[in-house]
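Every protein chain but one is kept in place in this view of the complex.
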Amino acid sequence: MSVSDRVSRRLGQRSPSDIQALVLALLAGSVAVAVLTPLLWVLNSARSVPFSRFFDILFRQTTLDIFLNTVVLVVAVTALSIIVGVPLAVLTAQTDLPFRRLFTVLAALPLVVPSYIGAFAFVSAFGPRGELADALAPLGIEQIPSIYGLVGSVIVLTLFTYPYVFLTTRASLLSIDGRAVEAARTLNHTRLEAFRRVTLPQLKPGIAAGALLVALYTLSDFGTPAIMQFDVFTRIIYVRTTARQVDFASIFSILLVGLTVVILLAESRIERGGETSAYVNRGTDRPGVVRLGRWRWVATLFPLTIAALALALPPAILLTWLGRSTPELAGAAVDFQWAFAWNSVTVSALAAGASVLAALPLAYLSARGDGRLSSLPERASYVGYAVPGVVVGFGLLSVALNVTPFLYGSLAVLVFAYVVRFLPQAVGTTRSSILQVDPQLLEAARTLGKPPLVAFRKVVLPLVMPGIVAGAALVFLTSMKELAATLLLRPFGFETLVTYIWQVQEAAAYGQAAVPALVLIGISALSMLVILGRERYDVKE
Amino acid sequence: MMTTNDDTRDIGSTGERQQSSRRRFLAAGGVVATGALAGCASLFGGDEGGDYGPPDYDAADAAMEAMALSEFQGSGAILEGRPAPGGRSIVDLPNLAGDLSIYLGGGEGGLYLEFFDVLEEVYPEFSYTAQSKPSSELAAQISEEAQANQLQADLFISIGAGSLGTVVEEEATRPLTAETVEPVPEAFVEPSNNWVGIAGRARAIPYNTDRLDESDLPDSVMDFPDADSLQDGMGWAPTYGAFQDFITAMRLQEGEDATLQWLEDMQAAGVQSYDNEFLISDAVSTGELDAGFANHYYALRVLNGSPDRPLDLHFTRGDAGSLVNVSGAALLDRDESAGLADVFVRHLLSAEAQEFFATRTYAYPMLPGVQPVGDLPSIDELETPDIDLTELSNTGPTTDLLTEAGVL
Partner (left out) sequence: MSRNDTLTTVEQTVKTTPERDSFGEPVLELADVTKRFGGEPAVESVSLDVREGELVTLLGPSGCGKTTTLRMIAGLEAPSEGTVTISGERVAGARDATPPEQRDVGLVFQEYALFPHLTVGENVAFGLGEADDERVEELLELVDLEGYADRSPENLSGGERQRVALARSLAPEPDVLLLDEPFSNLDVRLRKEMREEVRRILKAAGVTAVSVTHDQEEALSISDRVAIMNDGRLEQVGRPEEVFGHPESRFVASFLGQASFLTGTVVEGGVDTSLGLLDDSQLDGSIEEYRGAEIEVLVRPDDLRAIPCPGPSTHGEVVHRQYTGPSFVYRVELDAGDVVHCQHNHATEFDHGTRVCIELEADHSLAWYPAE
């Protein structure tokens, strides 16, 4: 309450705490603006392209093709994710499927594999020079259907993003009041009808939330389409950026960001339509368990197949390559050095530290302030999250070169890119931690003689620390896996796990990527644990 | 532009030679010094006696003597009966000391890096950092960086002359010393010494001998879209620097319209796109493709690893398809390490280095004293088009053309 009084201006009342509130607001505001810089710069670049050229590029056949490819990819992956995710959720949450708990975990786990590692593994398994081809060659089968292109991209992206739909749908299912279904059944509805008319409409917000996460992810993913050689916006923006063709890059970036905005608008409309109860487990009575009867064991094939493809295949492939030596044909890419891993750790740790520092004022203002103005900086920071990494990379490259040349090629720019993209993770965990701290504690400390900053340090900070640490961990782990911006912004001679894997992948020297790829999967698994720990997803019945 | 090492001396001064560890290191390799004949001694697999070079070296450094010419040479059947290379020896060159940053373009980064690593071993006070990216990407990056005065590297090694020309045009370079470029034929040196070729690469057509006869392949590259035997069986790598240079050459020779037509016709003939030309050569050898457009040495690499594959090279005559391009080096306009970079390039043009490139990367050497490997026709035997390599820098219209044709 005290902060709010001070944040809202009242004439004739000036006190030290007013000044503190102003400082807080300024800090938060400047962080928000800083984080918006890459996007603003991109918009500005696009603006400076002469009109004729703008339209020329916009209406080319290739541009239209790329646009279509992107949209088709997003729609296909989203649709497929729903088709995979929803039944899995229903199976694990509402039926008597054997080993439900195990399958629940397995179904969520593919989030652990970075999608480009998945693509990498798939190409090395099913590609023209891959395992399957080798295995089939003695049988006389010369060529197998190409894994590249739309089909491959859709399959890979679906396999590693459907868990979003799975998790949100499952959360929805668990929070639906079972009594409503029972009421429907007392009103002469069969189980299926009850499901269709009572359960499904309540599931829609949950499914939609997950689907939109999938759509956003697909739209901004760079690694998979690049490996699958499927031309979508992210891939093209990357090519144009590296060729330093600013006009192309900025126009395509605008289009991509435009698509992102469309998806976000759709998300906010659907979320407003339904409650956000999708995320809240209220622990009310759940609808009764559906008996599968003789389909019980057959039904396990579905989650098993998905798990095999998404979870078993990539590590298996990587382990196979681990055993093999690199064929000399491949042109001998550089050997892996542990210094690369150290570089990854260093830059990610810097990003985590910077993010947490930047997050504090935003989170505090949003949690303790009143009115929409105080949560504005926090919301602005989410923009960076929605903008694809490749666009952030492009924007910062331009900014560095044109505005702050002394920073060009330095590690600071890369760290800043990570902060731009992943700040919201730190803000989110910090904010919810702050919300859980009773504001009266701060007042109590002040009545015991501690000035506001000391009170903050001694009382609020220790209580918020777990949230801050979780946020830092999340940023650290997500930065370790980031691909597009890293490729674009890394300083000269700075190789990380990710850039190494990419380089090796381009040279098709799969064996050498095995160790770093497995390391990345391990790291990703850690971040899953952090997320699950915070949300306390209930795997139990 | 001399190195900063206190061992510095001019090339050619055969006066007092100090016992530098580097010399001991190389002495056992028996590299022939400038002007000396190699003739007699076969160093390949040889324990035979012979004139291996300057006689005085310290027996205590026997460990370093283990580094023989075979360290520079590749291995494999393809190298049988090779004479010792002639040209400037590393022994005679100024020492390398300091840190060098290199932008390394092209897909054979690994092999070049191996050579650089050897240099690091020979010169303990020398170290390098290299960043590998496609040459065209680097050319664009270097141009931008030069404009903002933010060049991040000292040296640019490109896989094709086109990218080199681009950076020269953007005034991102400094000339190499006359000393450095001296042994290289004129055709492969930029008129103002702004870049020098290090290894030659001929455009070629790798083809699968099980599927095609050499007679199935036209002598003119412009006839390829129409060849019946090649329908739906060809591959190219349109993002590859060398390929783009090839298209630029075609543009210069045949004109824009004909080139555009050719690109469209090739697509109509079902040509497939790959990321790089090594993959194409490999694909041809396995039968995934019938034929492709690639630099000559990729096929040789495939064959060196798997000699039994049905792969051979065809060369067109007198057109862009038989272009001999060079990978080359240009000094970037940075103050810090210009001298070091120049002497480094000189090392790349040493007999040992050229032998390395010839026998390991299968490139066409720049020094007359070093022979191309295997059955390759000599540079004179190739009917190359009449194009100034520097003109390959004119890549803008090429990219536009490729984009317009829908290839990029």
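For clarity, chains are labelled A and B in written order, and residue numbers in each chain start from 1.
Criterion: a contact is a pair of C-beta atoms (placed from the backbone, for glycine too) under 8 Å apart; a residue touches a chain by one contact, two chains touch by 3 or more.
Only a predicted model underlies this, so the values are computations on that prediction, with no experimental measurement involved.
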Chains in view that touch the one left out, judged over the entire complex: A
Touch assignment to the omitted chain, from A:A183, A:L200 or A:L448, lands on A:L448
Spell out, residue by residue, where the missing chain touches subunit A. 2, 5, 12-17, 438, 440-441, 443-452, 455, 458-459, 462-463
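Note that only the chains that are shown with their structure count from here on.
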Could you put a whole-Å number on the gap between the CA centroids of subunit A and subunit B? 42
Residue numbers of subunit B touching subunit A in their complex, please. 101, 107-111, 113-114, 129-134, 136-137, 140-141, 143-145, 148-150, 152-153, 239, 273, 275-276, 278-279, 282-283, 286-288, 301-302, 304-306, 399, 403, 406, 408
Using the touch definition up top, name the residues of subunit A that touch subunit B in the complex. 60-62, 128-129, 142-143, 229, 239, 242-245, 327-334, 401-402, 405, 408-409, 491-493, 503, 506-508
